[in-house]
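Data block below; observations after.
As you look at this complex, bear in mind that one protein chain is not there, while each of the others sits in place.
The block that comes next holds chain A.
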């Protein structure tokens, strides 16, 4: 267990897919059910993420859950008018760890650690869209202590503060043609790590009958305020070395608020169905503004994201005490609007197909496996807001993504 934990911590880099830079891989059991879970209590501490109010309905005194995914994201880009072709293959290992302790029959406390936001996109340096992005690496780890209170057998509430630690590293070329005397393209890297912020989550669960649960959970918006990050310029021609000097920068990156509502129905002892609806408040991401400390002009990059929805359904079949099988799917709307499709988060509407199983080694120890296949609609879109010499330049192309993510986890309850 300790070994697995350290391995996971070592390979921390997370990679994104799905709307914007949100990564929906927060638990092996629930992922396998289409990443539903706001109204599911499945003998797993994963509930701390999906709806902290559900923790108090866990049967065991202690519930632990640890899991990780191998995230393989591939994006291809092309534009027939110019014979442009580019691709990026990225790998990440989002993970989650949940521990719940049922102090009394009516009170449960817990700790959740998870990586809901992240993005790694690495295009070939100096590719056709290099003035927008060469590579970006973004990660945020959420630490969330929670408390869950059973008001009655039918109703519980839960909440907790969230502490986020994140970092970002982003590189792009200065423009579409600038190069130094040796012909190397001029670029800039902004790097900020140890960025921290606070937020909160709260939810409730309502069980009108033994068979039906309803749940609502809210996770607040958290703005990662990068302060005094490092901006480093490379390969500038001599005449610009006085204009662009290495400096510090400030930038804000919003991790949007999310509200989830859903229900689950236990049709029989063996068969469970869950449905979730997510709404992510992406409108907060209006622009990526990088404010340099010296005279280097402020870089304003409009994003103009819109709020977006995700529709999820999942099911679980437990033929006996040894096995559980799960399947699900979801439809995820992209928050990116036409004309704002930038290759740093080159993702369109997608449909996810999930599956998985649990093998209960002992009464206390279970091994979970899951997989996710995410099918993105091919999209021809453009980013129209790159300012070059006072005119707005369009970068257009056709994008196609595929994401595949196998995952494994353990659950230990006693």
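The rule we apply is simple: a residue touches a chain if its C-beta (ideal position, glycine included) is under 8 Å from a C-beta of that chain, and two chains touch if they have at least 3 such contacts; residues count from 1.
Following the convention adopted for this analysis, contacts and distances are computed from a predicted model.
Asker: Considering only the chain that is not displayed, what protein name does its UniProt record carry among "G-D-S-L family lipolytic protein", "Serine/threonine protein kinase", "Biopolymer transport protein TolQ" or "NADH-dependent phenylglyoxylate dehydrogenase subunit gamma"?
Answerer: "G-D-S-L family lipolytic protein"
Asker: In the complete assembly, which of A:175, A:191, A:221 or A:235 touches the absent chain?
Answerer: Within the whole complex, the residue contacting the unshown chain is A:175.
Asker: Which chain A residues would touch the chain omitted from the figure, given the whole complex?
Answerer: Those residues of chain A that touch the unshown chain are 72, 74-76, 78-85, 87, 128, 175-179, 183, 237-239, 241, 359, 367, 369, 371, 373, 376, 378, 384, 388-396, 398, 400-402, 404, 406.
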